[in-house]
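Take a look at the following structure, please.
Excluded from the complex is one protein chain; the other protein chains are retained at their positions.
Presenting chain A:
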Amino acid sequence: MAAGVLPRVRQVLRSPRLVSAVFSCHGQTFSSAAAAPDTAATEKILNFPLTQPDYFHLSELFTIKDLFEARVHLGHKKGCRHRLMEPYLFGSRLDTDIIDLEQTAEHLQRALNFTAHVAYRGGIILFVSRRRQFGHLIETTARECGEYAHTRYWKGGLLTNASIQYSPGVRLPDLILFFSTLNNVFQQHVGIRDAAKMNIPTMGIVDSNCNPSLITYPVPGNDDTPVAMEMYCRLFKMTINRAKDKRRQMELLKGISASV
């Protein structure tokens, strides 16, 4: 039943209207509306990618074979399985849960596409994980693509009490990527609930012992193996860099066409 509800919810969330609605509810305008022709060009830059299904050609970044070789299909043992992850699993082999890579590929494609669109529109992306094994890797990935990371102890009011914890005019992240949705005591990361409270879309690599309910773009996959994590980091970094380069290219073209 929960599995049936989820795809419908996700379909609604995936529509381009909500993508723009998500940005409007943050109250930020990314386009500097100076003159009328400028505004029209900027509108075109911002709206045209939303009409294409795979504007950034992200399907060429990975194949199911790559996912298999990175051991993304390996879940935890049968006893650790979360009830809500059952739709994403093939079943278990010798007590180990096997994640359906075809579904993973679909979800990953959607997640990468959304991330690319957010990065294209100059959104703030926050990489979160509480696994100490991969903390350094994730921080390095975030730094290399010019985004932000939080792989440390999550202070309670970070998102919900931001204007007091930081200065009043702080801008919250526009997308939060969870490379592991559990914290060090195998409970769901507080950031998922807080992001849902603050209307911030989330992406999460959900393993077979995680709860995918509150995550906007869950990606069922392994979050324990270094190979798998390196692959995810590489994919997201390439996506974000691609999207930012594309944006810079479009701005340059706009500048050239405006001067002409």
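Miscellaneous remarks
Basically, contacts are C-beta pairs under 8 Å (C-beta built on N, C-alpha and C of every residue); 3 or more make two chains touch, one makes a residue touch a chain; residues count from 1.
Rule of thumb we're sticking to: contacts and distances are computed from a predicted model.
Candidate names were "Centromere protein O", "Small ribosomal subunit protein uS9m", "PAT complex subunit Asterix" or "Par-6 partitioning defective 6 homolog beta (C. elegans)", and the UniProt protein name of the unshown chain is "Small ribosomal subunit protein uS9m". Screening A:57, A:93 or A:143 against the full complex identifies A:143 as the residue touching the chain left out. Per the touch definition above, the residue from A:170, A:227 or A:253 contacting the chain not shown is A:170. For the chain left out of this panel, the touching residue among A:80, A:98 or A:124 is A:124.
Residues 28, 30, 122, 124, 126, 136, 139, 142-143, 146-150, 152, 155, 158, 165-167, 169-171, 173 are the ones on chain A that touch the missing chain.
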